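Removed: one protein chain of the complex. Kept in place: all other protein chains.
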Amino acid sequence: MTAPLYPPDQASGLWVYLEQQDGVLEPVSVELLGKARQLADQSGQAVTAVLAGYEIGHLSAPAVAHGADEVLVAEHRLLRQYTTAPYAKVVAALIEERKPNMLLLGATANGRDLAGRLAVRLRTGLTADCTDLALNEDGLLVGMVTGFGNGILAGILCPQHRPQMATVRPGVFARSQPGEWRSGRIKRVPVTLAEADAPVRVLRQVTSRGGDITAAERLVIGGRGVHGDFDTLRELAALIEAEVGASRVAVDEGWIDREAMVGQTGYVTRPKLAIVCGVSGAMQFTVGIQDAETVVAINSDPEAPIFDAADYCIVDDVSEVLPPLIEAIRRERGNGGG
Amino acid sequence: MKRAKANGVLDLDDALWERVMEATDGAVAPCFQCGVCTATCPWGLVRQEPVNVRQLMHRAQLGIEQEDGAMWWCTTCRACEMQCPRGVPIADVMLALRGLAWKDRRAPEGLAPVMWALYWDNNPWRRPPSQRSRWAKGLDIKAFEPGDDILYYVGCTASYDARTQKVARALVALFREAEVAFGTLGEDEPCCGDAAYGLGQQDYVRRIVEANVELFAQRGVQTLVTTSPHCYDMFRNQYPAEAGLQPLHYSQYLASLIEDGRLHFERPFEARVTFHDPCYLARRNEATEAPRRVLSAIPGLELVEMARSGEGTLCCGGGGGRMWMETQAGERFADLRVQEAAGTGAELLVTTCPHCVACLEDAVKVTGRDLRIVDLAELAAAALGLETTAPRPEQAARSPK
Partner (left out) sequence: MSGGTGADSMRGLHTIVCMKAVPKSEEVTVNEETRTLDRSKARSEINGPDLNALEAALQLKEAHGGRVSLLSMGPPLFERYLRLGLAMGADDAYLMSDRAFGGADTLATSCALAAGIRAIGGFDLILCGEESSDGATAQVPPGIAEWLDVPQITYATHIQSLPRKRLVHARRELRGGYEVVEAPLPCVASIKLGANEPRFFDFDRWDWAMEEAPVVVWTAASLELDEQSLGQPGSPTIVASVDIAPSAERRREFIGGTPEEEAEQLVQMIRAWIRPS
């Protein structure tokens, strides 16, 4: 077994890597701070947030408010946009110096990109894409993960190596309320980086063109049963940051364009959530959502085959269910996401 | 890879001509460009410009690369072949050209995944192979044994598509009513390969056929009754005679059961119906009589024929792999077909093919016609008062509507 960089008895502190883009904290980082605070209070550890970037000092105070006892701020112009190498160098150096017990990162594309590299550099264990975190009776971090297409749930431990690393999916933990009464140390750390440390260049970034249902994590899909009313669907979609898709019939009727078509001769989608409204669910359609994590189906026909392909089924008129559903979601999100 | 025109003269590719001749077994040669095919092709009914079948054949003869996707429109309905004075197997030429397109990596998007689905999942619909017999849950269908009267060959669409599962259940009820000794191959049932055939993957079809012939031999399969005319067509025409398979489409089998007195209809089923002949029965296998014999055996039914019936049937648009390609609204043969059916005054449009059912039901949805599409097996089972609904699992309280 590769020896750990430093043994468990030298490791202390629960670290959270704060991901930011253009000076805005990723929501998952805030969620992780809240969870870290909880785990830290349970085990008597301190929470340290690691903030790397350029001109991101203003994010330290919110980090403290959300639970960090200490924020390590590493700023350098070569960190302005995320690329693996300079970020890995900076964070690895901090870890080697300060020897944390645990390190949590958001399981975003860049979070997983960084975590995967760091774990090998640090010769430690990384549990990916956790759906929950806990401490076992020995104080070890247990990461709950799914595998085999979400068919299997496993608990993963990293007994001997440090830091115990885990990435966590956005939305798993609720965003906690910031506590303006919290206090914490903000420490600027020295950063030495040269051009040679950043071999990958970001040429350009394009934010949400929208409309790409194949990449969408959430989809609201309409069929014949919406009777042409895609406006309400769009309202629901906007509320939950979803894209809008359609069955073939809806496209044929001219209610929405072909680019939104889900199904065998349209697009195959893999969202985390699909809310399917007024679609009967013939096989040629369900092929397009069968890999969705969670499917909600609303259809007034109790015999509609869509219900066989759904997790949550509402036999009712779409036009009657959507307005109260939109209201209920508004209320839910108004409470800070529950 | 278009050929460049040098000095206004087309460059003919002899090598391509050889490939086309080999791929079509010389079948393309007798065409003398009369153009009857173009005139007959149903695409001419729904598009401004008909599919120029004549030109496709000509280009193939000359060894000129096919330019656009014209060869992919063909539904292999063979309406053109009925009229061709030279007996050119036009549909086969289309499929051969498709085969060449695959080799040149010019097949349209969306089709390679269908082949992968056949390979990994043993069905073209990307449904899990472990769920192939789910439709039969609660029906206690036994595994096929060599002494059985028939193997009921369910097929991929009937196994996985909720709509077509109803047909499968109706057939099971009919077989039991007639006390037929039958079984299925369950999860081991292999896909017949029709999707690969229709999309022009000749090399893949060869391998599928070879593997299936061996499997059928191992299991002692001889007479097999299919739900779909496509599976029937594969077993009858693409599988070697030496395999000793005796395929029947279920309409033929039901007709024989009726003739043998094992099924008889006493209660009248009052309805005015018309019948849509699937191309894969009527034109490709000259099987127009059997469904009508079944219909005529049911008292109370009034059968009104459409003008385009029997060998003259109008394709629903689903053959030739078209179920896996998109046909734009307004260009669908099925829309015309349901219009024609409604014109007979029939309340029920009866057919015997899962693809026809899907296309026609879609057409009824979009054209808003007051016409019910029903499969012959469903009609026969209903006429006999047989129970065919699926045993449903327990469900929580539904909305009180």
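Lettered A and B in written order, each chain numbered from 1.
Please note the rule applied: a residue touches a chain if its C-beta (ideal position, glycine included) is under 8 Å from a C-beta of that chain, and two chains touch if they have at least 3 such contacts.
Everything numeric in this text was worked out from a predicted model, so none of it was measured.
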Sole residue of A:61, A:156 or A:193 that reaches the chain not shown, by the stated touch rule: A:156
Which residue of A:41, A:259 or A:327 touches the chain not shown here: A:327
Identified contact with the non-displayed chain, of A:115, A:133, A:221 or A:251: A:115
Chain A residues that touch the omitted chain in the full complex: 1-2, 4, 27, 83-85, 108-110, 112-113, 115-117, 119-121, 123-129, 136, 142, 145-161, 170-172, 174-175, 199-209, 214-215, 217-218, 240-241, 268, 270, 272-273, 293-296, 307-317, 320-321, 323-325, 327-329, 332-333, 337-338
Touch list for chain B against the chain that is not drawn: 102-103, 105, 109-110, 112-113, 115-116, 119-120, 128-131, 201, 203-204, 207, 393, 395-400
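The definition used in the following text is that only the chains that are shown with their structure count from here on.
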Chain B-touching residues of chain A, taken from the complex the two chains share: 224, 248-249, 251-253, 264-266, 268, 281-284, 287, 290, 300, 302, 305, 308, 314-316
Contact set on chain B toward chain A in their complex: 110, 113, 125-127, 157, 160-163, 323-326, 329, 358, 362, 365-366, 398-399, 401
